[in-house]
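Here it is, the structure in full.
Rest of the complex left out; these chains stay put.
First chain written, first letter: the chains are A and B, and each begins at residue 1.
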Amino acid sequence: MSGWEGSGAPEHLLRALRAEPPLVQCITNYVAMNIAANVLLAAGASPAMVSDAAEAGEFAGIAGAVTINIGTLSAAFLDGMNAAILGAQAAGRPWVLDPVACQATRYRREVVQMLVAQRPAIIRGNASEILSLAGEASHGQGVDGRDTVAAAEDGARRLAQSSGAVVAVTGAVDYVTDGQRAVWIEGGSPFMPMNTALGCALTCLCGAYAAVTDDAFDAAVGALAHFAVAGARAHEGAAGPGSFAPRFLDALALVTPEALAGAVIRDASVPA
Amino acid sequence: MSGWEGSGAPEHLLRALRAEPPLVQCITNYVAMNIAANVLLAAGASPAMVSDAAEAGEFAGIAGAVTINIGTLSAAFLDGMNAAILGAQAAGRPWVLDPVACQATRYRREVVQMLVAQRPAIIRGNASEILSLAGEASHGQGVDGRDTVAAAEDGARRLAQSSGAVVAVTGAVDYVTDGQRAVWIEGGSPFMPMNTALGCALTCLCGAYAAVTDDAFDAAVGALAHFAVAGARAHEGAAGPGSFAPRFLDALALVTPEALAGAVIRDASVPA
């Protein structure tokens, strides 16, 4: 049994999100800022890309959730991330971690361990990133993972158990676990990995869903289901990655709670 | 009677802009940089996103106008803003202020007051931002205003009188005033607030229009009319915010001076 049924099901969360658009503070990379903001606006949330340490902590006090992405990491970004995390925790709000290319350099490996220790509610990454965080060998090259989601299933479960975070591994099929509950989510489009920073934008959408429920597992499943359903719908009629992009934003906006109820979510819990 | 008739009317300014594309130095936020540059290019101007203090002042000396946006504020951006403002003033060129989310944090409130004191030619914001600048209570949450343009009309007029700037309040219907003259501008599309940073891009377009006329009121009206006409045209056939975006850039480019003459601009001056 998994937590995505009943009141925590994606369609109910989307209804809540659209009824009162949550303010999501996104500290994300320069590549992702524009598309992440457009994804949140299309989905129904209110993004704010406030990252400077001079105000990031104060702003987190009025945000419904904070998302942190290390894609274009720097000392200045890191100061803002730490301030925002403290602000979110002081306000009792969740924060979401996107460990972009965390295996690529020593700097990233050190920073990401420090961030994981600060109790994110959700960690969303590709298989290579999650395997690296779980302490296993990965085949990541740069920012594109080369491992399959299935190969990261065990690592994701152990990472969830050790970190206390819900772990979402995204790829052709997605896997979400809180260490006990687990689901596979199907859908999307092969044009999605050909559009830069859609994974980063999905992390921000996890923040939007986390702002409307106390269950981080439900939040991750909701955001991923929203992406999966919109991606599959946008794929129809798209000739390539370029024509996919506007269709995808349209689909994120046009997906109804009823359509989201049709998301393909399969139980992947391991019997105790 | 308002100043948007005769030689200062939008169609004449657009003709001047296309005859000799003005160089507009845009110090804007990371979310807006790409779409703002594309908006200026489509409209017919020449954007340059030069913001570092090491060159921002010198560059302002060759630009037709400077635009300043505090969306992703930082100490480094602020240094560049100050250098560019000084450079523009030394060259006798106008500068335009976009007070993004100026009510959200103490840092923004302090910085924006300092900027307003440096005599921008135009201030363009949403109703919540303008109400905050006018010293009134606003309902802004993050970067999305929750106040209506109509509610900001009095505040805008007083802000224009106190600051010496033309004030443009944008929303479903726009309001522009220099403290005496005032107009309402209708048009646009409900998909515009679902596309991030279009307001920021409009601020940059105000700079382009300010570079081709000495009357900042005419400039603001021209830029807003260009957006309103292009937005309404782009709305036709758009299925959502994603498919709206490329249509909008097309429309900005395809709008002729003759079409701009058909913009819906209503006198809103208060009888003395």
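Following the convention adopted for this analysis, a residue touches a chain if its C-beta (ideal position, glycine included) is under 8 Å from a C-beta of that chain, and two chains touch if they have at least 3 such contacts.
On a predicted model such as this, the values are computed, not experimentally measured, just so you know.
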Start from the 2 shown copies and tell me what the total comes to for the whole assembly. 3
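In the analysis below, only the chains that are shown with their structure count from here on.
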Intercentroid distance (Cα basis), subunit B paired with subunit A, Å: 33
Given the complex with subunit A, which residues does subunit B contribute to the contact? 29-32, 34-35, 71-75, 101, 104-108, 141-144, 193-197, 239-243, 245-246
Taking the touch rule as given, give the residues of subunit A at its contact with subunit B in the complex, in rising order. 21, 23, 25, 30, 33-34, 37-38, 41-42, 46-52, 54-55, 58-59, 62-63, 76, 245-254
